[in-house]
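A single protein chain has been omitted from the complex, and every remaining protein chain is retained in its original position.
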């Protein structure tokens, strides 16, 4: 019934931590980007392919809720799915899960669909179709 | 009438930019942290002082709206003020302004007040008082 | 004859790039750290295990030679091996290889062996033995 949920693993490095042995709050956004990129590759539609066709998806808004801390050397997983899919914008939702599958971060990012020079444009139908399978209420 | 608004300057470096000559979306959170730290110093209440007294202010939620892009070598300013000040939590609001004072990012961060080991605790009255002067509706 | 050479893959993200579509020069050091951490795990001797035994390996010197640029979405590999293994210090050498196995970066990092409070101490014999198998002239 439910659409499938893409999951991407990540091992926490020293570079990502700060004082008090936890990941710095901005760095979770790097993981969202990493998981998003891998999600598009998984759909057989890597972001670089769309960029070559003058289509990029800049983030215009984001929201993160920090529920627990990821620590050095933890193996975390980021889940990605779609919660909005419109003509010129789309919204991704995420959960970052810790080693015992506890929720570390809940987040969403809202994106515009634009040309490389940031003019709004319609999401290519081929891409919209691939994304639709990952849309959840 | 209005409470004063603290402003902190920042010069954009290559380290902060990504493809397409703009600042990477996660890096704006670094600037919020930088401005927040300077704001506490400006109040004569640096975060390190409170940490030495077993009080830290971890971020539990954040929201950013990207309105325009900051570019390499731009001189930007981050404005910081309070929009919520409760017993065990507080909310900061921010505007990052570009070289011509255009809005680049609007954001807020919600913080808990905790001990160094992350047990919730009441915001020290001395600190609450200093912050109150920067509270806006 | 030759000792084996540990190799760790990495997919380049937007977070790691800067203007001109290449990885920012400091970020290659993150990859050295990431590969080093995985190398210790591969030896069945993760850094966190040694830290729990009051042994850490802070970097005291490093050198990088940039031969080519890694770009967004490239799949790169970092090779790690030992070139010095003494009582209280050790030196790692690295090559970061691009998608066509061309050399991107050649580097080394020199480390002290210390307690968590950074007092020099002798490298644990159990660890030295594991590392010796990866020592190359």
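By letter and in written order, the chains are A, B and C; residue numbering begins at 1 in each of them.
In this section, a contact is a pair of C-beta atoms (placed from the backbone, for glycine too) under 8 Å apart; a residue touches a chain by one contact, two chains touch by 3 or more.
What you see is a predicted model, and the numbers here were worked out from it, not measured in a lab.
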Exercise. For the full complex, which residue in B:20, B:37 or B:124 touches the chain that was left out?
Worked result: B:37
Seminar exercise, completed: Among the options C:26, C:75 or C:133, the absent chain makes contact with C:26
Problem set entry | Touching the absent chain when the full complex is considered, from C:64, C:82 or C:135 | C:64
For this session: Could you list which residues of subunit A touch the chain missing from the display?
Result: 14-15, 17-19, 21, 24, 26, 72
Exercise. Taking the full complex into account, what residues of subunit B touch the chain not shown?
Worked result: 11, 13-15, 30, 33-34, 37-38, 46-48, 72-73
Problem set entry | In subunit C, positions touching the absent partner | 20, 25-27, 29-30, 33, 56, 58-66, 116
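The rule is short, and it goes like this: only the chains that are shown with their structure count from here on.
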Problem set entry | Copies subunit A and subunit B - rotation angle from C-alpha fit, nearest 5 degrees | 180
Problem set entry | Chain centre separation (subunit A, subunit C; CA means) in Å | 28
Exercise. Taking each chain's centre as the mean of its CA atoms, how far is subunit A from subunit B in angstrom?
Worked result: 24
Seminar exercise, completed: Residues of subunit B that touch two or more other chains sit at 26
